[in-house]
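Of the protein chains in this complex, one is absent; all others appear in place.
Here is chain A:
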Amino acid sequence: MAASVVTWAGLAAFGRACGSIRSRLLGSSSTLSQVSCLHTSTELNSKHWERKNLVVYPPQQKDELRRPAEIYHCRRQIKYSKDKMWYLAKLIRGMTIDQALTQLEFNDKKGAKIIKEVILEAQDMAVRNHNVEYKSNLYIAESFSGKGKYLKRIRYHGRGMFGIMDKVHCHYFVKLVEGVPPKVEQKTGFDQAKEYVEQLRNRTIIHSL
């Protein structure tokens, strides 16, 4: 127990020393985090989902299939619950962008309006910055919600007791891809039953006569 505690503290001190070295050298070159082999945290104001939009692919040959454009967009610290947002994110997964926008427009939830704004922003970005030709030729490849930073407040109970109330916030992430959405194969009950029976029949008994 003592040994594990010491090594953990030693690592923490090493990490702090790393941080101080990094902060001193960061003035000279901002690419230190890419160059050094030490694990350093990301720079301020650069989150992973936004950075996915900065990836550049090498030029394609003439005989290769045209690579579909992928646009990543997100909104941070939305005043809504991540669990409630999940229902809307799950609703629009795999839909074309026009279909998703129609569904969200006529949905009564608070998050629907926010997600609609995010998708319209992403569509605009796609046409302007990412060389997407037709703005309707996009579909929602990935859409999910994540937990944001919560604010904490006191909720007063009787008898001088109190609870800590969380003011929930969430992030919403969406990835638009150019092209027609891939068809999800609907598996019927009969197909699943057939597969099960086949699995049973394919069993072999090893080390038998």
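The definition used in the following text is that a contact is a pair of C-beta atoms (placed from the backbone, for glycine too) under 8 Å apart; a residue touches a chain by one contact, two chains touch by 3 or more; residues count from 1.
One rule holds for everything that comes next: contacts and distances are computed from a predicted model.
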Under which of the names "AP complex subunit beta", "Geranylgeranyl transferase type-2 subunit alpha", "Large ribosomal subunit protein mL45" or "Phosphatidylinositol-3,5-bisphosphate 3-phosphatase MTMR2" is the non-displayed chain listed in UniProt?
"Large ribosomal subunit protein mL45"
The listed residue (A:66, A:183 or A:203) that touches the chain absent from the view is A:66
Pick out which of A:77, A:131 or A:188 touches the chain that's been left out of the picture.
A:131
In the whole complex, not just what's shown, which of A:154, A:184 or A:206 touches the removed chain?
A:154
For the full complex, which residue in A:54, A:161 or A:205 touches the chain that was left out?
A:54
Contacts of chain A with the missing chain: which residues?
2-3, 5-6, 8-9, 12, 54-60, 66-70, 130-131, 133-134, 152-154, 164-165
